[in-house]
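A single protein chain has been omitted from the complex, and every remaining protein chain is retained in its original position.
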Amino acid sequence: MAVGIISYGAYVPRYRIRSEEIARIWGDDANIGRALNVHEKSVPGADEDVATISVEAARQAMRRAPTGPDDVGAIYVGSESHPYAVKPTGTIVQAAIDAGPYLTMADYEFACKAGTAALQTGMGLVQSGMAKTVLAIGTDTSQGAPRNALEYSASAGGAAFLLGAERKHILAELHHTVSFTTDTPDFWRREGQKYPSHGERFTGTPAYFRHVEAASQRLMEDQKTKPDDYDHCVFHQPNGKFPVNAARRLGFKEPQWRHGLLAPRIGNTYSGAALLGLANVLDHAEPGDRVFVCGYGSGAGSDAFDCTVTKNILNYDRSEAERLETRLADTTELDYAMYAKLRGKLVMGGNGA
Amino acid sequence: MTGRTAYVVGAAHTPFGEAWDKSYRHLMTDAGLAAIQDAGVQGEDIDEVFVGTMSTGKLVGQEHVASLLLDGAGLADQHLPATRIEAAGASGGLAFRQGVQAIRSGAADVVVVGGLEKMTDVSDADQAAVTASGIDQEWEHFFGATDAALHALIAKRHMARYGTTREQLAAVAVKNHAHGARNPLAQFRRPITEETVLRAPPVAEPLGMFDCAPTSDGAACVVLCSDAVVDSYGGKAVQVSGSGQASDTLSLSDRADLTSWRATEHAARRAYQEAGVSVADVDVAEVHDAYTITELLAVEDLGFVKKGEGGPATVEGRTGDGGDVVVNPSGGLKARGHPVGATGIAQVCELTWHLRGTASDRQVKDARIGVAHNTGGTGATAVVHVLEGVQ
Partner (left out) sequence: MTVPRFWREIPQRYNLQASKCGACDAIHYPPRTVCPECRRASIGNLEEVKLSGRGTVLESTRVHKAAPGYEAQVPYTLALIQTEEGPVITGQVVDHDGRAVSAGDDVRAVFRRLGEDGDAGVIYYGTKWVLA
């Protein structure tokens, strides 16, 4: 039985902070943004969190979907910054899209790949016939500690994908997925800690590159494809540099990531990163376009996907108002002080608490 | 109106302001004893007691206050019926109306009506929560509205519809502070300039800090009696010739017109009709200026000026000293202060003094007919009384 994306939605908050502005505060090199290939990053508004971003993405997906909320058999929200440590984000999404109550759900956490893990779970449920449609969401409002390197990249955004099995509905057929998972502590956040910790340079070769390349290579072996067979590639993008390096090492070339690489403009949206890249690719794709996607989550694992865009994309509402690019074009620049306030980095005391 | 008539024979209120050394019990006892003494009644003469207060539960953690306050005045052993009345900002006015109705119905010949609020025992945030509890908690406040913000929306609508200006709003505060300067019981007794109002920190645009009534402590009390016994209280009686009360939607969003308070219009019509007076007969009025915009609405909806002319009328002095009708000679809520439940009773006190001719240097000359106007929230409750001097 086929399985594919039958609708999708994407949301990135409108606020941005530029890398130079963060560098100005900490006395870092003003060119650090160029080195990381992250020129600015998205920042959630005072009243935005993983639940609100997930709902906005899910609502866009449902608004454009060929099926209704009653057909949604499962909702998985992947994030490392769920608003609650205990209490699902998914139930909030469910109520906001008027789905259920006869459906199954759980929130996912696997650092930056919780969203692609949700996508895989959805594929399984739809293909097995357990669910008619599944909503898979990856969203984060991730935080980096002040002055930590992560501060230049940790950002906010998310995407939602509605998966289904009916060929007449499928916009992009998901042919295959491969995961590569090991116990590699390159990045973590202990219970009760506000900010994550990471292994600095250890996050590179033994972590990101090893997992991304292993999953990608196995997927292409399984599918008997090579990088040239793909019109688009999307890699997890903790910054703008790693995904480009990984793509090049695997044999992909410059134009293939032109729509899938958003980190230079919005930073690392963690669980949302690969999915937002895929959403932007679908906004631009033509029928027959083959798309390669590989997520990565610290800890560590990679989920790779092979999919092909169908002719149904031509009848799908990709009007100006619905496109991610339209949303990304309308932004408000913040200075570090306002950013610190919005992100709860100011220590409040007394009556201000 | 036929049948029995109610008279105010005693009136007193505490100084309004920050009464750090007085608890709510002491404030009410002070005002109550002064009013009873002013009337010359004895505890044994009293048939019934009403007290208007908005939020003793949140402000001092005490409900069940009517019996408690009566006890504070040393009257527990009289075992009188004592009832607490609440309708946000209109709590005092409604309590007064209950007293009037008890007299008129024949159930009582002497009624004591108190009003109070003790607001400064809690934080600013808790005070704001109390003020906001007069608007719709679930469908206004929870969505980010405050009492001031809703009044700001009304002000903007009034400005858009009638050309009311920011300066005209400020003129209300300037006038009422000038009045308050002559009231020894007022919280603010200093005249202010238009510039002071315009340069004050914004609260909800266009309203600033000087467009809003303050947070206050205070208590007020009046003694009412029937025509059957009024002669025993020689010379000081003021007749309650009209009483009207009306309501409207609690949420501002449910109103077809934001710039008129229908509850005020209906309450006023009923009160004027009962009293057999026309609006042109009114000499003095105490109206509910919780915000500068609400005085403009009040003078329009009470019929003192044409709809939309509240602003120009204020600037031209038509509602000030020597004007067609002197509005808020006490300083109003703005300058006298606004201990919420006390306000409606303090309004009656002020009118009583003017109609008796004892309002000293702020006396409205030849005052014969007075109107008290007390509202709650954004005008979901309005109560209007017409008082007449007895020659």
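Per-chain residue numbering starts at 1, and chain names A and B are given in the order in which the chains are listed.
What we mean here is this: contacts are C-beta pairs under 8 Å (C-beta built on N, C-alpha and C of every residue); 3 or more make two chains touch, one makes a residue touch a chain.
These numbers come from a predicted model, not from an experiment.
J.: One chain is left out of this view; which of B:A39, B:M54, B:A88 or B:A149 touches it in the full complex?
T.: Touching the chain that is not displayed is residue B:A149.
J.: Which is it among A:E40, A:E56 or A:E80 that touches the chain not included here?
T.: A:E56
J.: In the complete assembly, which of B:Q101, B:T196 or B:S251 touches the absent chain?
T.: If we include the chain that is not displayed, B:S251 is the one touching it.
J.: Considering the whole complex, not just the chains shown, which residues of subunit A touch the missing one?
T.: So the residues of subunit A touching the missing chain come out as 14, 45-49, 51-52, 55-56, 59, 83-84, 92, 95-96, 98, 332, 341.
J.: For subunit B, enumerate the residues touching the unshown chain of the complex.
T.: 125, 128-129, 132, 138-146, 148-150, 152-153, 156-157, 160, 201-206, 251-254, 258
Basically, only the chains that are shown with their structure count from here on.
J.: Based only on mean CA positions, could you tell me how far subunit A sits from subunit B in angstrom?
T.: 59
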